[in-house]
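Only a portion of the chains appears, each positioned as in the full assembly.
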Amino acid sequence: MTKDELKVLLGKVADGGLSVDEATDKIRLQSYDDLDFAKIDVQRGLRQGADEVIYGEGKTVSQISGIVGHILSGSAKSVLITRLSAEKASELGKTVKLFYDEKSRIGIAGEQPETGSAGNIVIATGGTSDIPVAEEAAITAEYYGNKVTRLYDVGVSGIHRLLDNTRVLANARVIIAVAGMEGALASVIGGLVDCPVIAVPTSIGYGANFRGLSALLSMLNSCASGVCAVNIDNGFGAGYLAGMINKM
Amino acid sequence: MTKDELKVLLGKVADGGLSVDEATDKIRLQSYDDLDFAKIDVQRGLRQGADEVIYGEGKTVSQISGIVGHILSGSAKSVLITRLSAEKASELGKTVKLFYDEKSRIGIAGEQPETGSAGNIVIATGGTSDIPVAEEAAITAEYYGNKVTRLYDVGVSGIHRLLDNTRVLANARVIIAVAGMEGALASVIGGLVDCPVIAVPTSIGYGANFRGLSALLSMLNSCASGVCAVNIDNGFGAGYLAGMINKM
Amino acid sequence: MTKDELKVLLGKVADGGLSVDEATDKIRLQSYDDLDFAKIDVQRGLRQGADEVIYGEGKTVSQISGIVGHILSGSAKSVLITRLSAEKASELGKTVKLFYDEKSRIGIAGEQPETGSAGNIVIATGGTSDIPVAEEAAITAEYYGNKVTRLYDVGVSGIHRLLDNTRVLANARVIIAVAGMEGALASVIGGLVDCPVIAVPTSIGYGANFRGLSALLSMLNSCASGVCAVNIDNGFGAGYLAGMINKM
């Protein structure tokens, strides 16, 4: 509930059109729907400019299905579901209209939103194995109406592959750098461009990679300016934030 | 063996009703039953105000069954079993009268205790995925005769869901805050109330969550007063302690 | 601002005694005082049952002095200051009426509160070196009106020292177990009593102690029920929480 809405509501109280108790309750109790196991944030669109997203891991299909049904019964036309396993997607698809992308494990329930054309987000990966995380970022950004350019397998072990694409990088409004192992990609890109770089460490690697820790620490310690990091494998978070910045 | 019992026993020695050697042994050897693979703490009820609880993980069904049988053959009417897998529960149920809750993996062998009505423990979770741990806490607290109010999915990413329930929080005598990821729920609740808050970090999350470490550290570093923490995913410990405090 | 206060205020709006804009601001802006570098929580007493406490570390003497002055100019008669170095205390004492305890590094500005007599909190330490943290807990608890029994140097390497005091432990309503090194004290006490045990790991030790990590992990993994933990060396937190529980 925004401040303006609050003023309108208090105005009704001043007019006597609303009792004090009713107003108190309205303010407190109408901004989410309570499904018992989940409290759906129905006014998140107003507050945060984007509808509720469902994090699929650790939820049962019936919980996801319940939340999806509730949201789509409102004004929203679609819901984004992340970390949705193929098994759950297959089960969910029986009762819900669902687009599912196996590589990124993203599902979109309801209407597929139209392809976006806002700005230009470049998503680069260090290697082929980083692509699933990159696709989670890409599809998320596209879902929110952004244009995405993919630049995969341009890691620093063959740095000319990246340098040959400086033109692509230079045209970006925001760049998402997705890399595992030593995660140097984010720093190198950060040193080449003058736009925000969102670094996504991935858990790709072995041994002293410690499930993504090495890439994460690299990215946090980047000596290049204009670089920030999100959680290991958090393609969704990077795609969402990149979209937010891209539309500014 | 309490100090009073010790006095009685020593009194018998003074009366000559008990030899010195017999007394020595009595003091040493009668406070538990020895099943070889387990030493059952039969006087725990006297010493700690609650009967022995069985931690199911790492025990075989026949070990659990042996311990349960032994306890129920005494004065206890029921036994709480935590971390009991569905498979073991199914096997155990063949020989023992068993209530089993799959979500929390809790089993209650013997008589189900009556619903408690003491005080009011509020159990809040950050998200839907934290519910299994919260239910372990809830059922434990109820088993020991406490009244429990569940407040699920009120994490800080949509903080109005929590603020809308300040009335619920204000009525609590003890609050259990269950959260994974960044575990901020405990601090926020701790800053809103004037009752003890028991924080339970969960292993829900991925990447730099490091299996619950991030939530655990958050909760230990809470800048709010009146907050303490138990082990990651330790719903039982939180429910037990909350009950203990609630009844003071 | 409690819900009742909100109702009164909204009642005035309904009566026309207060304009909508004025009410909006009142709700928003009157619950703390803004010193620019600090926002003093003047209604914390109402909301949390205890006045604002000043964490002295990382604050300059003039910042502390400013906050103290502001609080004492209100209804509060004294302010608790934790982690106050002897140097700062000496400096602060020049302009503020200050009681200072060097061992625990606690300062009390303004009137010393009367000795409390509520219930009984037992504070046990593993060794002599843990006493400063224990005293932080003790003085905090006493500041809030609790009776404290000190039981120092009863660590598990000579466990009869602890067992000889089971009578003392049995009379406690809440116990604070303060220990460094392996932190086993909390578990052993937890297995002996039927009241809440708040474990405070200390950074006393060396080598694989890793500045308190070993004691912290021990306490979190306690196999005894009824035990919770606060941050390493957090005597204040334990004393505050113990007092809260003691008064229930």
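Labels for the chains are A, B and C, by order of writing; each one numbers its residues from 1.
Everything below uses one rule, namely that contacts are C-beta pairs under 8 Å (C-beta built on N, C-alpha and C of every residue); 3 or more make two chains touch, one makes a residue touch a chain.
Just so it is clear, the model here is predicted, and its values are computed rather than measured.
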Homomeric complex, total chain copies (3 given): 8
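We adopt the following convention: only the chains that are shown with their structure count from here on.
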Fitting chain A to chain B on CA atoms, where both chains share a sequence, rotation angle to nearest 5 degrees: 90
Copy pair chain A, chain C: interface residue numbering same or different (half cut): same
CA centroid of chain B to CA centroid of chain C, Å: 26
Rounded Å distance, chain A centre to chain B centre (Cα mean): 37
Between chain A and chain C, centroid-to-centroid distance (C-alpha), Å: 40
Of all residues in chain B, the ones touching two or more other chains: 167
List of chain A residues in touch with chain B within their complex: 1, 28-29, 31-32, 36-39, 41, 44, 47, 55, 57-59, 63, 201, 203, 211-213, 216, 231-234
Footprint of chain C on chain B - complex, ascending: 3, 47-50, 53, 166-167, 170, 173, 191-196, 198, 216, 220-221, 225-232, 236-238, 240-241, 244-245, 248
Residues of chain A defined as touching chain C within the complex: 3, 6-7, 10-11, 13-14, 16, 19-21, 23-24
